[in-house]
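What follows is a set of notes on a single structure, which appears directly below.
As you look at this complex, bear in mind that one protein chain is not there, while each of the others sits in place.
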Amino acid sequence: MSESVVSVRDLVIDFHTEGDTVRAVDGLSFDLAAGRALGIVGESGSGKSATALSLLGLHRGGNADVTGSIDVLGTDVLAASNEQVRQLRGNRIAMVFQDPLSALDPFFKVGDQIVEAYRAHNKVDRRAARKRAIEVLDRVGIPDAARRVDAYPHEFSGGMRQRALIAMALALSPEVLVADEPTTALDVTVQAQILDLIHDLRAETGMALILVTHDLAVAAGNVDDVLVMQRGKAVEHGPAADVLGAPSAVYTRELVAAVPRLEQPRESKVVGGEPLVRVDDVHQVFTVGSFLNRTKVHAVEGVTLDVLRGEALGIVGESGSGKTTLARMIVRLLRPTSGRIRFDGRDLADDRALREVRRELQMVFQDPVSSLNPRRTIGESIADPLRVQGEDASRQRVRELLALVGLDPDRIDRYPHEFSGGQRQRIGIARAIGLRPRLLVCDEPVSALDVSTQAQIIRLLASLRSEFDLTLIFVAHDLAVVRQVSDRVAVMSKGAVVELGETDALYDNPTHPYTKSLLAAVPVLDPELARQRRLERGLLTP
Amino acid sequence: MTAPSEARPGFRVFAGRFRTDRAAVFGAVVAGLLVLLAVFAPVLTAIEGQDIASFHSDLVDSARGGVPLGPLGGISGQHWLGVEPQTGRDLFARIAQGAQISLLVAVCATVVQVFLGVTVGLAAGLGSKLVDTVLTRLADIALAFPVIIFSLALLTIVPDAFPRPLLLALVIGVLGWGGTARISRAQTLSLRTRDFVAAARLSGAGGFRIARREILPGLAAPVITYAALLLPTNVITEAALSFVGVGVRPPTSSWGQMLSTATTWFRSDVMYVLIPAVMVFLTVLSFTLVGEGVRVALDPRTTRLTRKAG
Amino acid sequence: MLGYAVRRVSGAVAVLLIMSAVVYVLFFLMPANPAQLVCGIKACTPDRLALISHSLGLDEPLYLQYWHFLVGLFAGRDYSTGPSIVHCAAPCLGYSFQYTEPVLQIIGERLPVSGSLVIGAAILWLSLGIGIGVLSALRRGRWLDHVVNAIVLGGLAVPIFITGLMALMIVCVWLQWMPFPTWVPFDEDPVLWAQNLVLPWIVLALTTMPVYVRMSRAGMLETLAEDHIRTARAYGLPERQVIGRHALRGALSPLITLAALDIAGILTSSVLTETVFGLPGLGQMTVQAVRNVDLPVVVGLVLLIGFVIVVCNTIADLLYAAVDKRVSVQ
C-alpha cells in the first residue's frame, strides 16, 4: 500500500440554519491511498455527501462549520488559502456530482465549460484547450465529439452530461476523483456505462476514487474499500468483499439484507382468470417544446396487454420508456391519443362508464413529497376521496385506514411535512385503499426511498394485496424490486412493450436483447460477480 | 423533520422567523400604530377637542396667502399638528381621518385585487389552453396598461352618490389584479402537475373541488406575500388618485388629497407637506417591511416569484 | 416559427381592438362632452352644439363611431376641415380636432421625446440596478447590503414626483449646475440633447431601479446556490469568473421579461416625469388629451401602448430564448 492521497481525521461538519445547528458529520476519519477506490455508503442523511464536498473545501463561504483535519495531496484543505484550494480543485482532486442536469451551467456550451476549467489551471490558448476538450469528450465516449463540443448541456442526455463532467475532470488529469452519487439520477444501463467508464479511466490513469453512494451494489462493483456511514459516523470500514459479504455491524447487516436481489426467485402465485384490464393498441402523443419549437413526442406507441384479475403485473423500463404514461392512462388520468382501454368490460373513454368505475382505479405515486397536499392534514387527504364518493369519511374510518397501513392513528391531524418519506408513502397507500379499489397502480412507489424503507413498503403492499384481493400494477425502473413484487412482468422500451412474461421465466431466460442488456446492467452486491458482469457487458456492447 | 405539534404547518416556524426579523417587527409595530390611529381617529380628535371641518380664519395670515400663524405651521396645545394653510382647519384631525380613508381604501383594494387575481389565475391555470391564453394576455395588459387614464375615466363616470372610498377601492382593485393573477396562475400551473391533484382526480373530484381544496391552499403563501407588498402600493395609488382630484370628496380628507394641496406649500409651510408625506412614507415603509418579513418567513425562496411568473 | 408569428399577430390585433373599444365606451360614458368643450365656455346654444357634435361625428351612435374608426384604421379616412378635406391614410388612428392633425402624426412628433427619455433611463436603471443588486448579493449580510436594502425600501416609498421636484430644486435652483431641462432634438444638437435629459433620466431611473436591485440581488443569491456554480468552484475557476460569467448570466436573464414590461409600461411612468420636467413627450400629451377629452388622441395612444406592450413582450420572448438556449431548440 502506497501513501495516502487523502487523509481525514476527526472530521466534524455542523450546519447552521436559523439558530439550529445540525451535525452532519461527527468525528469521521479515513485514509485513501493513491490509486485506490473507497466507497462511502450510507442512507440519506448519513453525512456522506457533506464529507465528499469537504474534501474540496466546498463548504467555504457557506453556513457550515468544518473542524478536524483534511489533508489532500499534502494540502491542509481547512487551513489553506483560497488560492491554494483553488489550485487544488479540479486540477488535483476533481468531483463528479449527482445531478448531471444541474451540474453544468445551462447558459454555456459544454465544450466552453471544459475549456474554462482547463484554462483555469493550464496556461494555454483557447485553441489548445478546445483541442483538449474534444479529446477528452471523445475519450469519455461522446459520439462526434468535434461537433458536440459546441452543444449546450440541455442538448445532451443525462448520461452524456455525466460523461461531459467526467471529461472535464479527465481533462485536468487529477490524482483523486470524488464521485458523489454519480449514477443515482441515471437509468440502469447508463449507470453501468458510467461506472464502467470511471473504472476504465482509473485503470488508465491510476487516479484514486472516492465513490459516494447509497447503493451498496454500486459500491460493490467499483471500489476496493467500503466505509459505511450512519448519522455522520462511520459504522464499518474495510475491504468491500468483507463489509458487504460478511458485515460485522448490525446496521450494515440490515442494510445488506434489505437490498433486493435480482437473482432471487419468488414464489409466484399462480394466476389464471380473465383479464380485468384490457389495453388495446394504445398510443399517447404529447406536444412539447416552447413557443418557438413544438415537437410531438410519442410516449406510448401501440401497447396491447391484459391485466389479469388478481395478479401483480410489473412494468419495468428506463426513463422515457413510457411506463408511467401507460400507468396513468390505465387509471385514466390521461386520455389515450388513440386505442382503447377497458376496465371490467367498460370502455374508459366513456365518461359515464368512467364515473362508475372511478373509485375502483386507484394509484400510489412515486414522489411522497408531491403526492400529499402540504397544506392539508393527512386526515383530510385520506378522508377526501371517501367524501367525494359519498362514503363514510368519519375520523374513525380514517383512523382505521391509518392503522391499516401501520401508522399511529393519533397523528391524523398532522401535516405531511411531519412524516418521513416512507410514512408519507403509507399515507398515500391509505388514501388509495380507502375506496377499496379493485385495481391499484403503483407508479415507482419505492424509488425515492432508502433501501430499508423500500422493503417495508413492499411488504405492506403485498399484505394489502392479499387482504383486499387487489389487482396490482407495479411500475418501476428497479428490476430487482419488480421481481420481488410481480407475477408477470412487462418490459417497456421507447413506448412499446418489448417483452412480457411470467416473472421468473423472464428474468432467468430473457429473450429480447433489450431485456438482456437491462439485466446485465444491474449492479450486484458480490464484488466478484460484479467483475464478471463487467466483462460480460464489455462483450455485449462493442 | 420538524416534530412539534402545531395548528397549521409551519405557522410557528413562520412566527419564529418573523420575530427574529428586526425590520419586520419594527414595520409591524409602526403599522399597528397607524391602524390604531385610524380606528380611534374620532376618539383621538375628540380628546384634542377639534374636528376636521371647522375653519379658523384667525389662525392664518390672509395677506400672505393664508400661511398659518405661529411657528411650525401653527402647532399648539389646541392643534397638535398645527393647522392647514388658507383654511386653518386642524391638521391632526385631518391626518387621523386620512389614516382611516387611506388604510380602508388600500385594504379593500387589496382584497379586491387578490380576489380577482386569484380567480383569474386559477381559471387560467386550470382552464383550457384558450382560456389560459386569453386570460394571460389580459393580465399582461392589466399589468402594463396606463391605469391612470382608466382610473380617471372611471372615477368621473360614476355618480357622486356612490361612496367615494368604496369606489376608489373598487377602481384600484379592478384595475390592479394583473400581478396577483400572474402569480396565482404560475403557482396553479405548478400545483396542478403535483400528484396530490392527480390523486384528487382519481377520487372523482370535480374541477371546482380540486381548485378549492387542493390548489387554493397552495396559493396562500405566494399570494399573501404579494398582497403584503400590494398594500403599500395601493396606499400610493390612492394618494395619486386623490392627488389628481378624483379621490375622496371634501370635507373628508385623505393623505393623497392633503399631499396634493400641501406640496405647493413646501416653502411657506413645511409642516403642512411634511406631515402627510411622512405618514404616507411610514405607511408604505412599514407595510413593505411587514410584507418583506412575511415573504422571507413564509418561504425564503419565493424571491423571484413576484415578477418571474408567466 | 410561422405559427408563432401568426399567433402573436392575431393575438395582438385582438388585444388592440379590445383595448380601443374599451376606451371608446369609457369616453362615451364620461360626463364631459368634447363638443361642449370646443363649443366654448359661455353661451353655447344647443343648435350650435348640435352642429359641432355633427362635424366631430359625435352625433352618431357609439358603435358607428367605433366602426368608422376601424374602417379608418384599415382603409384610411377623410376629415373635413372646412373648405378642404384632409385625408388620413391607413393606418389612420383618427384625426385630432384639437391639434388639427392626424393622430399618428402627432404621436410621431412626440415619440422621439419619450423614446429618448425611456431609453436613456432604461440604460441607467438597468446598469445601476443590476450593479447594486449584484454587489449587495455578494456582500450579503454586510453593511453595504443593509444600506442598499434601506435605500431600496426608501425608493419604493417615495413617489416619482417628489424625487423629480427635489432634483430640480437641488440641481437647477440651489446648485444651478444646469438650466431647467428643455427638449432639444438629438439631430439638432446631441450634446444639448443629452445635457437636458440627464436629470429626467436619473430621476426616472432612480424610481424604477429598486425593483431591479431586489430582483438582481435575489436572482444572484439564488443562482449562487445552484449546482453548476458549485461545479465551477469545484473545478477551480477563479471566483471572478464564477461570479462574472456563470452567476451573473443566470441571475440576470429573468430580468429581460421585467425590463420589457417596464419599458412597455413606461408611458405611464413618464407621464409624471414629463410633466415635472416639462418635456413635450407622449406622457405629457396623454395628460393633455385626457384633460381635453381628445378621444382620437387617447385612443391612438392606447393603441400605441398596446402595440408597444405586444412588441416588447415578443422581443423579450425572443431575447430570452436567445440567452437561455433551453427555451428554444434550433
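First chain written, first letter: the chains are A, B and C, and each begins at residue 1.
Just so we're on the same page, a residue touches a chain if its C-beta (ideal position, glycine included) is under 8 Å from a C-beta of that chain, and two chains touch if they have at least 3 such contacts.
In this text, contacts and distances are computed from a predicted model.
The UniProt record for the undisplayed chain lists the protein name "Peptide/nickel transport system substrate-binding protein", from the options "NADH-quinone oxidoreductase subunit A", "Peptide/nickel transport system substrate-binding protein", "Sarcosine oxidase subunit beta" or "Amino acid/amide ABC transporter membrane protein 1, HAAT family".
Within the full complex, the chain left out of the display contacts the shown chains B, C. Residue B:87 is the one among B:50, B:87 or B:188 that touches the chain missing from this view. The chain not displayed touches chain B at residues 53-55, 57, 60-67, 85-88, 152, 155-156, 160, 243-246, 249-251, 259-269, 273. Mapped onto chain C, contacts with the missing chain fall at residues 31-33, 35-46, 48-49, 51-52, 54-55, 80-84, 86, 97-101, 109, 161, 165-166, 168-170, 172-174, 176, 179-180, 182-183, 272, 275-280, 284-285, 287-288, 290-294.
Throughout what follows, only the chains that are shown with their structure count from here on.
Averaging Cα coordinates per chain places chain A and chain B 48 Å apart. The geometric centre of chain B is 24 Å away from that of chain C, both derived from CA atoms.
Per the touch definition, chain C reaches chain B in the complex via residues 11, 14-15, 19, 23, 26-27, 29-32, 153-154, 156-159, 161-162, 165, 211, 215, 218-219, 221-222, 254, 257-258, 261, 264-265, 267-268, 271, 286, 290, 298, 301-302, 305-306, 309, 313. In the complex of the two chains, the chain B residues touching chain A come out as 1-3, 5, 8-10, 16-17, 20, 194-196, 198-205, 209, 213-214, 217-218, 220. Taken in their complex, chain C has these residues touching chain A: 1, 3-4, 7, 226-228, 230-239, 241, 245-246, 249-250, 253, 317, 321, 323-330.
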